[in-house]
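Now for chain A:
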Amino acid sequence: MSPQAKKQENKILILATETCAYPGADSVGQAHSTYPSNTYILRVRAPVLFPESFYFDCFKKGISGIIVMSCGEECPYEGAFTAMAKKLDGVYKKMKEMELDLKRLRLTAICTVCNRSFLNEVNQMDKLVRELGPPQFKK
Partner candidate 1 sequence: MFNPRDIIETLANNVRQTTSPFGIPKFMVNKWYKDVNLPKEGEYMLITGLMYQFAPFIEKSTQYLEKYEGTKMASLLKYARYMPGYLSGIGLAMMTSGKEKKDAGQPLKDIALLLKKSKVNFAYRPDLDNYSGILLYDMGDQKGFVAHAKKIAQKLKDAGVKKIITVDPHTAYAIKELFPKYTGISFEVKSYFELLDLGSKDLGLEVTIHDPCFFGRYLKLSEIPRKVLGNLGITESEIRNKGEFTSCCGGPAESISPSLSNEIMEKRVEELKEPGKPIIAYCPICLGNLKKSGAKVEDLSTLLVRHI
Partner candidate 2 sequence: MVSTHIKKFDTLVVGGGIAGLQTALDLGDQGYKVAIVEKDASIGGKMIRLSKVFPTLDCASCITTPKMSAAAHHENITLFTYCNLTSLDHDTSSEALGVKAVIIQNPRYVDPDKCIGCRQCEYVCPIYVSDEEQGGLSATKAISIPFSNAIPQLPIMDIENCMLCGQCEKVCPTNAIDYFQKPEEFIILAKTAIITTGFELLPKEDNFQYGNGKIPNVVDSLQMERLLAPHGPYNRVLRPSDGMEPDSIAYVQCAGSRDKSMGVSYCSRVCCMYAIKQAMLLSGSLPLADITIYYMDIRAFGKGYEQFYQNAKAMGIEFIKGKVAKIDEGENGSAIVRYENQDGSGIVTANHDLVVLSMGMIPGWNPEPICPVSKDSDHFITSIKPKISPVLTNMNDFFVAGAAAGPKDIVDTVTESGSAAMEAAKFMSNSIMEN
Partner candidate 3 sequence: MSTINLDFAEELKEYSDDKALECFNCGTCAAICPLVHDNFPRRMIRYVQVGAREKILENSDELWRCLHCGLCTHTCPREADPGEIILGLKRFVVANWRRS
């Protein structure tokens, strides 16, 4: 019998687009390449869906790092990538104000077979959140 689950620190949320990055993560699985288990991949159609507040809420709820894995310029929704990137600029600005380390939020393009980039991103973020610990809010 498995012992009682432990509360996990330093969770990383990954927003992965269903056409590129999510199958990319599956491809990493197919290769049986291990990566830290504090990663939670949400399948999204286009990350433009998320308002700036979503990211702060996540940090407030206790998520330590967020990686937006998009299709980049290959985004099937015309204009969505640029709109989303612009939104993230706003998020960064506010993160600065809130004195949150900007590295906690990463925007990257991952394709369906980008195993190496995926692992790089995840491992880097894991290293980072282990160093930084959970986000601290001034207020």
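Quick note on selection: all candidates are chains of the complex that A comes from, given by their letters.
One rule holds in what follows: a residue touches a chain if its C-beta (ideal position, glycine included) is under 8 Å from a C-beta of that chain, and two chains touch if they have at least 3 such contacts; residues count from 1.
These figures come from a predicted structure and were not determined experimentally.
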Complex partner of chain A (touching, any copy) among 1, 2 or 3: 2
Complex interface listing, chain A residues touching candidate 2: 19-20, 23, 27, 30-32, 71, 74, 111-117
